[in-house]
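Only one protein chain is missing from this complex, and each of the others stays in its spot.
Naming follows writing order (A and B), and every chain is counted from residue 1.
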Amino acid sequence: MARAGTNLRTSYLESNEVLRRPYQKLLIALILAAALMLPFASSDYFMHLINLCFLACIGALGLMILTGFCGQISLGHAAFLAIGAFTTVILTVHVKMPFLVVVPAAAVSGAIVGFLVGLPSLRFRGVYLAISTLAMHYAIVFLCTTYQANFGASASAGITIADPVIGSLRLRGEHAWYYFLLVLVTLFTAGCVNLVRTRPGRAWMAIRDRDIAAEALGINLTRYKLAAFMLSAMLASVSGSLAAYYSNVVTVEGYTLDLAVIYVAMIIVGGMGSVLGGLLGAIFITLLPYAIDSLFEFLPRAWRFGSTVFGVQVGAVGVCIILFLLFEPKGLAEIWRRTETYFDRWPFRYRPLDTTRR
Amino acid sequence: MEFVATVIILTCTYALLAAGIVILYKAGRVVNFAHGEIAIVGGYVFYSSGLMTGSPWLAVVGAVAFSIVTGAFIYVAMMRRVVGEPFYVAILITVGIAIVLKAAIIVIWRAEQVTIDVGVAPAIRLAGGATLSYMDLASIVLTIAFFVALYLFFTFTRLGVQFRGTAENALLASQRGVNVNLVLSLAWIIAVAAATLSGVLYGGRAFLGSASVTIGLAGLTAALVGGLDSLRGAVVGAFIVALAQYLTVRLIDPVLSEALPFLILLVVMSVRPWGLFGTVEELDRV
Partner (left out) sequence: MTEPLLQVRQLEVVYNRVATAIQGVSLDVPEGEIVALVGTNGAGKTTTLRAISGFLPSEDVAITDGTITLRGERINGRIPHQLAKAGIILVPEREKVFATLSVQDNLAFAAREDGAITIDRIHGYFPRLRERSSQLAGYLSGGEKQTLAIGMALLCRPTLLLIDELSLGLAPIAIKELMGRLRQISRELRLTVLLVEQNARAALSIADHGYVMESGRIVFSGKADELLSHPDVREFYLGGAGQAENKSYRDIKQYRRKRRWWG
């Protein structure tokens, strides 16, 4: 069957394809190959950074589904991460469950909490929903704080967890974690991409754009909104659980409102409404503080004293949020898309059949 | 008696914050998540201007200048550009502003905890053994003056009527000759000024530090409890939150008082989301 050019599709099946142009398949293959080879050329420190990015990616995917695709503003993402971490703590310390049971269990507990946090979304939208999630965040963090306080004197600096063990293998060291997380992130990304381009994704996007109209079209708001919350919480919970194993320590102080805001920053910077955006945003925001740190190396010594670097790192996230919202609301993903489109159409400036003047 | 005094003064702090939030919501349908940070930075500016020049009057000038510049800047550079976008864009910008201000506290003032010292004169003794310092008295008087001024402004002045009209329908207001940009900038300036006043008062009674920004959340709760579009509600809501916090600290558990505003929020959201005096509206209107 003749292809009607790279922009035009002739069947629904075609338009739903993930990789639409030949070079994209090549690109993905190259990226995966590079990803597999990367550890052989990297230091532990670099692997550590990548692992942090991977963990953030998993959490960001969750928030992207909830806020970017389904349009439910949530400031409670840190609470979901905390649930994952603390479920891990409870199951490993008190019940001594193995790794391969704990992580799915964390997903389940995440789903339950996601369901609960999602209930207000059936009644509220907009600001009031955001505030409900905020309230939920504090409630959950309070519970975790109480748990940690009652844990015992040793918990003041955080609760330690042993390294995860799969079968006879102990998951230890940056390189091992890298491969493990790479597989997980790839699987989750593929899963999300598929979810998003099929019915659930379309339902979510309809809800995001105008939920009254979506309901009129027969989309069950309850089911899809709660599903979005549950899925988001599950992914965040898994991320939190893995993060707990990765750093071997869990402390409730890490799960602040600022962390939730950082995840929101990830999806804004990445571009709400695209899986690629979630990944790009997660990587960008995770690496940002390190980049700033490196930047300061070039500045005169006098500037690096005290908390200035830290302050700038904190402020940079805020500045990114504002700048992206004002000037590039569709985020890094849009920048990628524009570049892609530019080369795709070159040497033409407009798409064929583009009749409106700009 | 001390109980009454403390609660009243806490109410004043929260009421000023809540008033600012209500004004911004009425004017532009924006919920300002940066209000606490603005208050504390305003307090710091007051402190620094006072410190640098040694004169309390110049501190006031500094604070006023800060209010005007910051309020106008936030509106003109940021909020004005996102009119008409989905509601979360404006909110997330305020979240971004909150983060930047927090960073400013760390970078500019090194997050040092400071107290605003207005020369503690002999305190006034009240019946029942309570004492009110001059700072406390100033808090109460200034807050009342602010609210009275606001009421008079909105009800009786021409600009106040234009304000209310713009808040309801900015396009119509613009077509009837009102410079909507000016009105909305003014709304932001007033809100920032209220927050700054609150920050200064708080800095005088307690302290200013990077942890103090949590008063913003208490103020937001107060505004929500009273109704996001009701100034009357702001005062009532502030009282409720202040009272609840005081009772929690005294009778239950001091640690809980930090999270208390949010428990109140949960209750309000479940029972009466639009607050006590808010208009019963569709809850997602931008």
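Operating definition for what follows: a residue touches a chain if its C-beta (ideal position, glycine included) is under 8 Å from a C-beta of that chain, and two chains touch if they have at least 3 such contacts.
Given the structure is predicted, the values throughout are model-derived calculations rather than measurements.
Q: For the full complex, which residue in B:Ala59, B:Ala72 or B:Val180 touches the chain that was left out?
A: B:Val180
Q: Which is it among B:Ser67, B:Thr94 or B:Gln162 that touches the chain not included here?
A: Considering the complete complex, B:Gln162 is the one touching the chain left out.
Q: Considering the entire assembly, which residues of chain B contact the chain that has been omitted?
A: 84, 158, 161-162, 164-165, 168-169, 171-180
Rule of thumb we're sticking to: only the chains that are shown with their structure count from here on.
Q: At what distance in angstrom does the C-alpha mean of chain B lie from that of chain A?
A: Chain centres of chain A and chain B, defined by C-alpha means, are spaced 33 Å apart.
Q: State the interface residues of chain B toward chain A in the complex, per the touch definition above.
A: 31, 78, 81-82, 85, 87-89, 91-93, 95-107, 110-111, 220, 224, 256, 259, 262-263, 265-266, 269, 273, 283-286
Q: Considering only the defined contacts, which chain A positions touch chain B in the complex?
A: 73, 120, 123-132, 134-136, 138-139, 141-142, 258, 261, 264-265, 268, 306-308, 310-312, 314-322, 325-326, 329
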